[in-house]
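Only one structure is covered here, and it is reproduced in the block below.
Only one protein chain is missing from this complex, and each of the others stays in its spot.
Read from first to last, the chains carry the letters A, B and C; within each, the first residue is number 1.
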Amino acid sequence: MTDVQLSSEPLDISSCIEKATDPTCGGMNVFIGTIRNKTQNRKVIRLEYESYIPMAIKEMHKIADDIFQKWDVKNIVIHHRTGILKTGDTAVVIVVSAPHREAAFEACRYAIDTLKQTVPIWKKEVFEDGEVWVSAHA
Amino acid sequence: MTDVQLSSEPLDISSCIEKATDPTCGGMNVFIGTIRNKTQNRKVIRLEYESYIPMAIKEMHKIADDIFQKWDVKNIVIHHRTGILKTGDTAVVIVVSAPHREAAFEACRYAIDTLKQTVPIWKKEVFEDGEVWVSAHA
Amino acid sequence: MIRLLAFGIVKDFFHGSALDIELPKNPTVDILKKELNSLYPEMQKLASYMIAVNNNYASDGDIIYPGDEIAIIPPVSGG
Partner (left out) sequence: MIRLLAFGIVKDFFHGSALDIELPKNPTVDILKKELNSLYPEMQKLASYMIAVNNNYASDGDIIYPGDEIAIIPPVSGG
């Protein structure tokens, strides 16, 4: 089962976990990405996430399809937030359930690593004294 | 922060996650171990978990201490269930939060792998036609 | 005339979320990128950028046909 969502509403971690719960799965791995209060010692006031929605959904499905090819995994949930986020807000939740834990760990790690490389989502960090599109410049 | 518990009551995943939530942490990794409906194609009716409680608590704290030595991790929650569990019940929840996700993933994986090797908890699988203490014999 | 969708920092370069530019008929992605780099020299200061055609990452040699949805994808930073 694959469940992929972009949402401007707060993410519901419990619901993501519930969706991936499966009696054939002994191991579930969850990654939760949260807004930190600091980046390189500058205080973050807020982050603004935007996305190229149809392509982002497509790329997230590609990640899930790749995982099903590579690992014995049963369920993949990827929910990503958009809009204005503050310290402590959850930006992304990824849940992978599998018969055995090794696959769940490896696939979940692959999912977040790949999401950060391929899914068209951008964040702007807003500081007290300026703002920057993350990773835009080398 | 370390929070280690053995519990005969159902584990509360959301509460484990909440305990490890921290504004200095950008990444949180969660492992949830659940009772599968089958082991090597035999249908599991129930599992019975027992523990040598004071030593189990001590060994779980050792795991957390080792993690703090090895990785830049801020919070570790390890809750393990005891008593009679059925298919779909959660046997263990491990949550690790860290400034960066790599440490959270690696430490969480280390925690469950080590727990399965060192923490004095035993499970007996009860099938329709018999029962077995898991891993007792080579 | 080709409509380019802009995201992230590219919206700042374009002063908007879309831009129409003139290109030869059925250009390759490479031709589009060269034109873009010349119109918006800031593009070359990005760590990298990709072109998406119809919601897929495109290669330099891919041809752009009328009606394709074209987007400029600066370095992504989700998560």
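One rule holds for everything that comes next: contacts are C-beta pairs under 8 Å (C-beta built on N, C-alpha and C of every residue); 3 or more make two chains touch, one makes a residue touch a chain.
Just so it is clear, the model here is predicted, and its values are computed rather than measured.
> Where does the absent chain touch, in terms of which shown chains it meets?
Looking at the complete complex, the unshown chain comes into contact with B.
> For the chain left off this view, which of B:K43, B:K70, B:K86 or B:K116 is in contact with it?
B:K116
> Even though one chain is hidden, which residues of chain B still touch it in the full complex?
Residue positions of chain B that touch the missing chain: 33, 49-52, 54-56, 58, 80, 91-92, 112, 115-124, 133-138.
As a working rule, only the chains that are shown with their structure count from here on.
> Could you tell me which chain's Cα centre is nearest to the average position of every protein Cα atom shown?
Central chain: A.
> Where the CA atoms of chain A average out and where those of chain C average out, how many Å apart are those spots?
Whole-Å distance between the two chain centres: 25.
> Which residue numbers or ranges of chain C touch two or more of the other chains?
If we look for residues of chain C contacting two or more partner chains, we find none.
> Counting only residues that touch at least two other chains, what does the list for chain A look like?
33, 112
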